[in-house]
Every structure is written in structure tokens, then in C-alpha cells.
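A single protein chain has been omitted from the complex, and every remaining protein chain is retained in its original position.
After this line comes subunit A, so read on.
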Amino acid sequence: MSFLVVDSLTMTYGPLRALNDVSLTVKEGEFISLLGPSGSGKTTLLMSLAGFNKPTSGRILLDGQDIIAREPEDRDFGFVFQGYALFPHLSVSGNIAFPLKVRKWDAVRIRARVEEMLALVGLKSLADRKPRQLSGGQQQRVALARALSFGPRVLLLDEPLSALDRMLREQMQTELRRLHRETGVTFLYVTHDQQEALTMSDRIAVFEKGKIVEEGSPTRLFKSPTTRFVAEFLGENNFVKGSRANGVWQGFGTSFSLPEQRDSGEDAGSATLWLRPGDIGFGTGRDGDISFTAKVEDFVFGGTHNRLALRLRSGETFVASISADLVAEDALGKDLTFHARPEAVGVLR
């Protein structure tokens, strides 16, 4: 029996379908990211799981039991909010103890658990501080400890890192991975930041317009997306037109063949090929590489890798990220040769 199942959930606000027949199966202990642009339905799904939304139709099964009618306070799901929503009148310990007091644990047990949680998130020395005396990152830790203290089955996180600066965000990503590993709790993590989703999750569900367009491991989604939306949304990407006749592909102003796992297997009059900026090399490359000529229209210095805006003879433009040792600013305006390995090229129909 599956741990947590979202079964064709639909939620409408008037004419708007915030969730459109969404289904998702979650294994116990997984770290799943719900990724998508704002308004794509990911937060609506999270709110439905927490019980703050009542979906129009569909079921949510926990251990095979439909929990849709259960009030949020009876679901035992932890929730971490965007602005943390800590209780300003309570200390760090008081905040963490809150769900335990509500559950009428005895004082000794509460004290032990609060100590344990403080150690887990590294806030022992700040136990008596009030939330307003803490930094953003510290408040975030309190919110996590509070949501985990009562041993929830699932932890729901709604863009918890969006208010932090970049350095702190990366630190907290590592921290979240560690908490997930050490507690073994199932994490459902809403984010619009594809980098966050790629680095942290076991699995990503990509949302667009109230639907899950694709789900899978970060590697799978990044390396072989099957939809244009995912190919475009996860990581940087270039798209050019291509076609296939008698097993040979035309594209990038040249012809080539693709390895079996990349090839669509059928001839096609028109298809979309994608190639990530980082997979483009300078020069003709090795035997079997696809090599093509393009004009350098723009050059942006980027430290270790420079970014070039290229134009093919067909008029199509794309971006390449080339090692700074190989190309310098004088490349601007020249027609140069570039290459890519055939495995790096993807096909979308």
C-alpha cells in the first residue's frame, strides 16, 4: 500500500482551475519538490494536503485512508510557512514546545523533546530568545524544529527559503537535506526555484497551469525531459528546429545521427531539438561529434565560463557557455566552429 496518494484532485475557484486532475504517489521518507512558476497550482496542492483547502473533487489517501474530510489540526502534518509564522510572544523553546503542549505531553517529555529539537537544528544557545531577536536563518530553523517536534508523518514546506539571501539559502539547502536524512520524515517541498529543486529532491513534480506536466528524478528530468515546458524550465536550454529522414537528422545547419536512447526512432518532417549551453564546445571536437558554424553576436564575460550569443546560418539564435581559456572577446562578430556530443542533443515532438 502506498504511503500518500493524491488521486485526481481538482480544485476550481469560479472559472479558474487551480488544480486540474492532479495525481501523485509519494513513498514514505521521500523528498519531493513541487516545482513550477507562480500560479501553477503547487501551493494549492500543498494547502489541500495540509487541509486548509477543500478540493472540489478527488481524494487524498494516507495509508490507504481518505483524509480529505479531516481538519488540519487532526492531520498531524508539519507545515513550514514562507514567512515562518512563529509565535512572537513565545521563546524559541516555547515555539517548539507549542505542538507538544497542545497534545498534552507531560512536562518531562516535552523538555526532553525540545532539547532534542534544539540540538537537531543547532539552536541550543538561543533557546530563551524571542523570534524577533533572531536572524532570518535562525527563525527558519525554529520554524522547522516546531513543525518537526511532534513527529509529523509528512512535512509540508511552502517556499521556506525564498526570504533568505543567496548564501544563506545554499546553507539552508544542505541543512534541509540533513534534517530530511536524520528524521526520515517525508518532505513535500514547494518551490519556484529550479536550482533548489534539482539539488535537494529525490523526485520533482513539475507544475504548469494546475497540472503536473512531468515528474521524475532530478537527473531524469534534467537529462531527458519529454515536454518543452520542462526542458525550458529546468536549467538553461536552447531550442532549434530539426527534421529526420531515413534515420538521419538535419539541424544546426548540418546533418548527424543520434544515439539510440536519444533518437525518436521515426522519421519526422519537423521536430524540436534542444541543446544546453553548457554542452556546447569550441572547435570541431572529436570524431562523431556534431560540429557546426555559427556567428558570435554577443560576448559576456562570466569568470570561468564566458557566454556567447550565437546565430546559425538558418537565422536561429542560441547561447553557448564556453570555457574562458578558449574564447576571448575578440571572437565577437566572427564565424566560428562549435561542436556537441550527440548524446547531449534531445528531441521533442
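As a working rule, contacts are C-beta pairs under 8 Å (C-beta built on N, C-alpha and C of every residue); 3 or more make two chains touch, one makes a residue touch a chain; residues count from 1.
The rule is simple: contacts and distances are computed from a predicted model.
Hidden chain, UniProt protein name from the list "Ferredoxin", "3-isopropylmalate dehydratase large subunit", "Alpha-D-ribose 1-methylphosphonate 5-phosphate C-P lyase" or "ABC transporter permease subunit": "ABC transporter permease subunit".
When you scan A:K54, A:R103, A:K124 or A:R181 for touch with the missing chain, the hit is A:R103.
Residues of subunit A that touch the chain left out of view are 50, 52, 71-79, 81, 83, 85-89, 98-99, 101-103, 146-147, 150, 156.
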